[in-house]
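Here the structure comes first, spelled out in structure tokens, and everything after it is commentary.
Missing here is one protein chain; the remaining ones are kept as they sit in the complex.
And then subunit A:
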Amino acid sequence: MRDVKLKPTHQQQEEEDEEENLSSSSLSVKSTPEIEKKYVHRVYDAIAPHFSSTRYAKWPRVAAFLESLPPGSVILDAGCGNGKYLGLNPNCFFIGCDISDPLIRICSEKGQEVLVADAVNLPYRDGFGDAAISIAVLHHLSTEERRKSAVEELVRVVKPGGFVLITVWAAEQEDKTLLTKWTPLSPKYVEEWVGPGSPMNSPRMRNNPCFGLESIPESDVSVKEQKEDEKSLESIPESDESSTREGMKMMNQQEYFVPWHLPYHRAEVSGASASALASGLAKKDDRKGAVVYKRYYHVFSEGELERLASGVGNAMIVDRFYDKSNWCIVLQKEGLNKDH
């Protein structure tokens, strides 16, 4: 009797690997990609209280939008984070959701009406909201299909004639020094994790020997904290890294890891950092006394948010603006009849 071969042949292994690649690319648009699980969800869960403590300044443009809504409006905040905007207009009723349970608990402790849900797939019936907002959310979605899905959801859940405000980080940052503190994703990451439609995911980019950044520089600081530490501009030890950075910028780089520095005393309280460090998702910076997390961002180029929204059939763009390094758009859902 022949022994049964337990180890796959080289050919079989190759086929299995290919299948795995194929199956991950044929995942539903509503499935969360690995890059978002590791570099968005886990990060926010780990940093929630610290993150929340830094999120208190109300952006005037968002406040103005919320204050312009009629009294009694039901306002849906998809990706509400620490609930900064919930209840901002005291005459309206806010319902917030976020994918991060720790952040939602922070909202709940403030007495807000919130739930844990996915902005790409809202568990809401159609047309209930009078308005909806998505503030600094879509740039954490790693494929164009998912970003479009999130816009469609925002439109779906508001009533005919209802307004939707969306803001996202711009590739065109007012403070250009910030970009030096962000780590652009290498083509290797893009190929594995970012979906089709990314300008990074072209054969020319992938085959270019210039690009191969694997390591994350130690001295990045978070966007919020960079003002406290002017000297932290990173020194680039090798000349080819510097030219690589320039090369990246020229290539309309939009995929980044943006650091978040979680102070050690905060990390100990949270407890999540031990496993994040062990699995390599975060690194220690003893000089700063912080655990450094990487957050995934797809920053938007000029016109991109409009193009995305234009693809949603039953909504019109009624306002568009650039403010504080963010691209912003206001949509109105169609179907308003004269009686409203």
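The criterion applied here is as follows: a residue touches a chain if its C-beta (ideal position, glycine included) is under 8 Å from a C-beta of that chain, and two chains touch if they have at least 3 such contacts; residues count from 1.
Here is the rule we go by: contacts and distances are computed from a predicted model.
S.K.: If you had to name the missing chain as UniProt does, which of "Elongator complex protein 6", "Response regulatory domain-containing protein", "Multifunctional methyltransferase subunit TRM112 homolog A" or "Protein-serine/threonine kinase" would it be?
M.R.: "Multifunctional methyltransferase subunit TRM112 homolog A"
S.K.: I'm checking contacts with the chain that's been left out. Which of A:I95, A:V137 or A:V292 qualifies?
M.R.: Checking the options A:I95, A:V137 or A:V292, the one contacting the hidden chain is A:I95.
S.K.: Looking at A:I104, A:V168, A:L185 or A:V258, which makes contact with the chain not pictured?
M.R.: Answer from the full complex: A:I104 touches the omitted chain.
S.K.: Using the touch definition up top, pick the residue from A:K30, A:K58 or A:H265 that touches the left-out chain.
M.R.: Only one listed residue reaches the unshown chain, and that is A:K30.
S.K.: Need a quick check: the contact residues on subunit A for the chain that isn't drawn.
M.R.: 28, 30-31, 71-72, 74, 93, 95, 97, 99, 101, 104-105, 108, 113-118, 121-125, 128-129, 159
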